[in-house]
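Heads up, this is only part of the complex; the chains shown haven't been moved.
Think of it as A and B in the order they're written, each chain with its own count starting at 1.
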């Protein structure tokens, strides 16, 4: 699970501010989507290098550059040069083990988020790092994968509902963050269903497998928490600390995302409590089963031990055992044994063991 | 339990500020109650649309609009337009998964609360979202259901005790909040009784069913907590942060509601501790029962195993076993066996196992 620890050591010893891609090995091409728009114009173009994009960027309209893939140093450096980004920003963009954070570099805000999604193939949660650079008249977004994370915002720019509001970069950035946070609810739902299924199974049949499943799920909840908790500070920071890049009217919307984040965190905490409660139930049901097993053993032993003893007594070979000669001895001893057995059963029923 | 997660994903991808009803599917009509009053006048009218209400609202008297049902977008939007509410407010009104919060929109305060009640039919706790919009000369309340939550305040306006105080909107809003918080005590009482019943049952007969009941109750306490904890901040925020909409004299009353909230929270914490303590008792009583069972088994085995062995010895078919020939052999062996059995019993009594 502590994968980041593993990957980070690649960087040990490099001078600070050196961008190095940390993540799974990737070779695919990087996709750059440049969107330039304002109230009147709209242009969208997919390019392979920043040079191709340069003619487009020479305008006062809002520029949104979305880069899918952060494993090619050259592209990241070119973007950095064109928009005067600090070397540490570039380093952080490529280091995909960042904690969610927001940093104010004066000319721009640098925001790191985790985009969570549910991978249907292996039924697991996936986290992808998204960096957002918010400048006066541009927004740059860096994604690890080519997933179309920002489809709804793109749709709105192209002419969807509320298009007029998105005419400021701060609202564009907010809109992107909002889309990411909305995804969390999908992941949370999937989690909730997994936990509920597990809970039903646990009550029906508590096996060691379930204990391991609970443990694994607890691990996932912990790493989910690790992605979402710092987000709280990040978004709170965006709202409270007055960067001049964020206007008053957008702040109200950011407060709204903040509320959503708190809701996600609340649900995660409830998940945690539920999982701990399930461990309690598991342990108590194991103890309970042991009790059941021991009761069966004890009942059997308590009934048959005295009876076997009696049978043993009359199996002795003493010369002088008067009972053996009696005509009613054998049926009599059966009667005695039945009486003992029955009274034992009654005793256990009284003790509520049966 | 994490129901909100489930419902929220309906909204993923919609532009922010889009009001969408999140909740169980509802088709019933929406009931709008308009109350217009001041020291001298009083008017109350039930209408179906905002247009019907418009003539009433054109006055400087206090206007209280109560809307039962938030699932009809059109009505919410009309109210929003008439009272100049922010799109995010309308979105939050319809999204019934809000966390209790207070937001200052300058012209009005937007307060979200949860109204808790005990449903007698399925013996469960029910939570309903209540939104209160407090403006200069109007108060708008949105409820999910048609329950008459604010009966007492309505009664007072109509001419009950302390009618003179309610002549300001801030006091009206306080009065509504107070009525909601008062309901919490009823739910808390019902909870307390459930816990006490469970505790008695637990001491009398600890079964796995009780463990599950404790677990379920713990879940309810957690979700109760989730509704009440943020309330603390909300009411504290109303008292401390000086919105010009709340007068000094009303603040003292809000402090009073704050005290009640703290009392509710304290009691919830005690419930939590009690439930955790009950799990401890349950686990220890299972262990204890196992001990009891094992003692019975051990006593039986310890008494009858040696005896059966002795009987076995004299059941052997060796040619030369002098004891078998003795005349007092059989009664003698009975004597020995009785002695062994009795001394075992004495031993166990000494060990306090009996």
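Here, a residue touches a chain if its C-beta (ideal position, glycine included) is under 8 Å from a C-beta of that chain, and two chains touch if they have at least 3 such contacts.
A quick note: this is a predicted structure, and the numbers were derived from the prediction, not measured.
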For the entire assembly in this structure file, with 2 copies shown, the number of copies is 5
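Heads up, the rule we're going with is that only the chains that are shown with their structure count from here on.
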Distance from chain B to chain A - Cα centre to Cα centre, in angstrom: 26
Footprint of chain B on chain A - complex, ascending: 151-152, 156, 160-162, 174-175, 178-179, 182-183, 185-186, 188-189, 191-192, 195, 203, 252-253, 255-256, 259, 262-263, 266-267, 270-271, 273-274, 277, 280-281, 283-285, 287-288, 290-291, 294-295, 297-298, 301-302, 305-306, 308-309, 312-313, 315-321, 352-353
Spell out the part of chain B that touches chain A in their complex, as residue ranges. 1-2, 4-6, 8-9, 11-18, 86, 88, 91-92, 97-99, 101, 103, 105, 205, 208, 211-212, 215, 218-219, 222-223, 226, 279, 282-283, 286-287, 289-290, 293-294, 296-297, 300-301, 304-305, 307-308, 311-312, 314-317, 321, 323-327, 329-330, 333
